[in-house]
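Notes for the one structure printed next.
Shown here: the complex without one of its protein chains, the others still in place.
Showing chain A:
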Amino acid sequence: MEFLNALVAFANFVLVPATAYGAQLALGALGVTLIYGILRFSNFAHGDTMAFGTMVTILVTWALQAAGVSFGPLPTALLALPFGIAGTALMVLGTDRLVYRFYREQRAKPVILVIVSMGVMFILNGVVRIIIGPGEQNFADGERFIVTAREFKTMTGLDEGLAIRSTQGLTIVTAVIVVALLFWFLTYTRTGKSMRAFSDNEDLALLSGINPERVVAITWIIVAALATIAGVLYGLDKSFKPFTYFQLLLPIFASAIVGGIGSPLGAIAGGFLIAYSEVMVTYAWKKVLTYTLPDNLAPDGLVQLLSTDYKFAVSFVILVIVLLFRPTGLFRGKSI
């Protein structure tokens, strides 16, 4: 019984939230890694692309709510999501046309593109704050819980409850579907194959007649979809605030690099690794330890390794360890 209680407490406070967070990070890191693989630069505007997509989705959600449309037990934001993706896709394609294409044609050094993406980041930051404001927005509606702690307790008779919020369940389900679709697309479709060929060897791909502008455009559209979905899921699960999305850049990049930048599988592994470490290091283990250890060994303090304010330090330390011992990342991404 004691052991089961410990397990449930662990699942409730660590496993479920970290899995949802990991799925969100993985989707974000997939976007970064795709841009890196195809366009060959680190996109610093990615966090703000997520914010932009989420903002469009929120605005459409509000419009739908005002029109009295709802999605039953699911959040209305899901109905608004396609509009958000379309808006973001238009935005990134426009940015590519106006900004990035010029440097691609010049074959500019990657670091120049990184600086260019900093400029885009500033502009998106400004645009998002001008349109929706810098404040916090909550836009989750519908059913709040799949299982509440009380229901779980009466169901199992345990002391500890396991609550699964619907946004957490939704995040995981959506992420699985999106990732499956993406891998199917990359592996089996003609366009996906041409994308991988382009990423592996640009010159060879060009020689075999692949149209680079088409590959780039499709990459941007996929990235817009991934960024918007990641942003909306994060916003539903927690809340939307432009600055938080900007700060997500660090864990997202850490996930992509830890997994091996340029490798989609690595991005997913990296996302979950970062999320689990972040939550486990900042969780107060007192409850779980009290259940598992004998009474005389039960801890007095909170047994929290680091305060939650240092969660960035966790991504950072993992990043440094990987850079020191395996600079290509866990899944052998692009070389150094």
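Basically, contacts are C-beta pairs under 8 Å (C-beta built on N, C-alpha and C of every residue); 3 or more make two chains touch, one makes a residue touch a chain; residues count from 1.
By our rule, contacts and distances are computed from a predicted model.
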Name under which UniProt lists the unshown chain, selected from "Amino acid/amide ABC transporter membrane protein 2 (HAAT family)", "Periplasmic binding protein/LacI transcriptional regulator", "Cytochrome c oxidase subunit 3 family protein" or "ATP-dependent Clp protease adapter protein ClpS": "Amino acid/amide ABC transporter membrane protein 2 (HAAT family)"
Residue of A:Leu59, A:Leu265 or A:Ala313 touching the missing chain in the full complex: A:Ala313
Omitted-chain contact residue, chosen from A:Val120, A:Ala140, A:Leu182 or A:Met195: A:Val120
Interface residues of chain A (partner: the chain not displayed): 41-42, 99, 102, 110-112, 114-116, 118-127, 129-131, 133-134, 246-247, 249-250, 253-254, 257, 261, 305, 307, 309-310, 312-313, 315-316, 319-320, 323-324, 327, 336
